[in-house]
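Could you have a look at this structure, given as structure tokens, before my questions?
With one protein chain withheld, the remaining protein chains of the complex are depicted in position.
Labels run A and B following the written order; every chain starts at residue 1.
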Amino acid sequence: MPEPHEPAEGAIAGTGAGGAMDLAASEATTLTPGQQGGAGGPGAGGPARSLWSDAWRDLRRNPVFIISGLIILFLLFISLWPSAIASGDPLDCDLANAQKSSSPGHPFGFDGQGCDVYTRTVYGARASVTVGVCATVGVALLGSVLGGLAGFFGGVWDAILSRITDIFFAIPVVLGGLVLLSVVTSNTVWPVIGFMVLLGWPQISRIARGSVITAKQNDYVQAARALGASNSRMLLRHIAPNAVAPVIVVATIALGTYIALEATLSYLGVGLKPPTVSWGIDISAASQYIRNAPHMLLWPAGALAITVLAFIMLGDAVRDALDPKLR
Amino acid sequence: MGRYVIRRLLQMIPVFFGATLLIFLMVNVMGDPVAGLCGDRKCDPATAAQLKKEFGLDKPVWQQYATYMGNVFTGDFGTAFNGQKVTELMSTAFPVTIRLTLVAVVFEIVIGITLGVVTGLRRGKPIDTVVLLLTLIVISVPTFVTGLLLQLLLGVEWGVIKPSVSSEATVDELIVPGLVLASVSLAYVTRLTRTSIAENRRADYVRTAVAKGLPRRRVITKHLLRNSLIPVVTFIGTDVGALMGGAIVTERIFNIHGVGFQLYQGILRQSTQTVVGFVTVLVLVFLVANLIVDLLYAVLDPRIRYA
């Protein structure tokens, strides 16, 4: 290559190399972290603690978090004590009242069986929240343990697990539910939860595997390894605290989608079954009367939408707080 | 590139067999596979045994699976509950669902990307907030609720569409069902495009394009969009498989006789051959869609070269 190159030997500037360092060096010696616009930088101090306390400080000031958090607290409250705000019995129905719209004492009207829609909507929260919470806990535990171990140890187990997750991803969820749950006769929530854990764990497993692999490459984890930390100590003390954040975010958002999935399965007739009170069952039943009595559809559907929305917004807010880069 | 395709095809093989075996086992748990074959009556034990032998159902499950797959590879997907060939059902059902999916994908591309670009360029403005809120609502309301509501409003109240789709299922009949099927993905496409545009808008190469004196329109279409749409295109590609599998809810609401309808019937009548056959094809569609997306990625982003 015909590169014209003349070594610059100015008495003061020295070579280009020496000169290039001057201001950079003086900057480096005078900069303190506080000068960087308070970014602080995750991993600058204690790796895990500062991340969580920073996130919590952000969350407390985020109206989206506060609103969705309040909705979720309210939902938890009415699923534990529905009778606190609904005095009636969701199964106490009178066919004479079927499809009637709202009347004093029955603000949401009656459904096709003559049951009080308000009472059923309040009592329906329990099934949705139970399915959502239990399925999420199951998926998060199974997925993060399997994914985390695969990511940490790598090798042949990782390859096998990756193929297994691929298999589960290839099966359409609603179809799988339709096939598996169509034989179930139990009218409890457990088959539905079991199905969701069975088909849901690969999603979390992928996330956990990825974040464990990322965390494993962090300098301080390498340092711990060099200092002879045992595998279990590294996993629990150094890797897990860093890998858990993305799992929590995805799981929170997934919780909302599990609630929606339960309703969808119930609508298709394979989810929860009466006498369990569930928004999905009520929406499904209401769809037959949609022309004459749309109120039967709107109340449980509205409750369902608000619940799903609350969990998705909560997940969004937590992600924003945990990942400052996304802002 | 050629070697990469071959490696990916080889990787698909265990996934394909794993997924179909899983479905095969699930369907076997589903119940008595010959129950639907004698019409509405319950089969008498002798006929049942005869039928079981005829279909090879007295053999162990793994052998049944092997036989079934062997048949599938010769193009024989077996017989449905009413004596119709499963392949016949497929030839009427898949065109309908493919049309429905195409309508949905067009919605995702046209509406989703447009909204995403508009909001990504106007981050924090009122229109951005409104669209963002709308996408959250669409994501939160399950598809079957959206579908029922649209059917109620457009079909029953305002009479804009027919509440249920005819058996021809022409494209214009499928517009509203396609929108319903697309709704959740559409919201995701909007959000993904928005994030991607907003991220790339501050990129150095966009600043260079402006400094070159290019008109704003060209900066956006040629430089900003070209880069921002890479993740969006891959999302839509992988979504094709998911849409076809998820069409079951939409098809049920609008009474569309597509894949979902046949599957639903198959499950109701416990027709193992129908269910396994349709799911096998859906799994294949999903895998091929993913492969195409991976290859598309390399076309769109020259930095990625598969060896």
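Definition applied: contacts are C-beta pairs under 8 Å (C-beta built on N, C-alpha and C of every residue); 3 or more make two chains touch, one makes a residue touch a chain.
Rule of thumb we're sticking to: contacts and distances are computed from a predicted model.
Chemist: Have a look at "Uptake hydrogenase large subunit", "Paraquat-inducible protein A", "ABC transporter ATP-binding protein" or "Proteasome subunit beta" and point out the UniProt protein name belonging to the hidden chain.
Modeler: Options "Uptake hydrogenase large subunit", "Paraquat-inducible protein A", "ABC transporter ATP-binding protein" or "Proteasome subunit beta" narrow down to "ABC transporter ATP-binding protein" for the missing chain.
Chemist: Looking at B:89, B:176, B:209 or B:279, which residue reaches the missing chain?
Modeler: B:209
Chemist: Pick out the residues on chain B that sit against the missing chain.
Modeler: Touching the missing chain: residues 202-205, 207-215, 218, 222-223, 226-227, 230, 300-303.
Definition applied: only the chains that are shown with their structure count from here on.
Chemist: If you average the Cα atoms of chain A and of chain B to get two centres, how far apart are those centres in Å?
Modeler: 23
Chemist: Flag every residue of chain A that touches chain B in the complex, lowest number first.
Modeler: Against chain B, the touching part of chain A is residues 163-164, 166-176, 178-180, 182-183, 256, 260-261, 263-264, 267-268, 283, 287, 290-291, 294, 297, 301, 304-306, 308-309, 312-313.
Chemist: For chain B, which residues are in contact with chain A within the complex?
Modeler: Where chain B meets chain A, its residues are 11, 14-16, 18-19, 22-23, 26-27, 29-31, 136-137, 139-145, 148-149, 151-152, 156, 241-242, 244-246, 248-249, 252-253, 263-264, 267, 275, 279, 282-283, 286-287.
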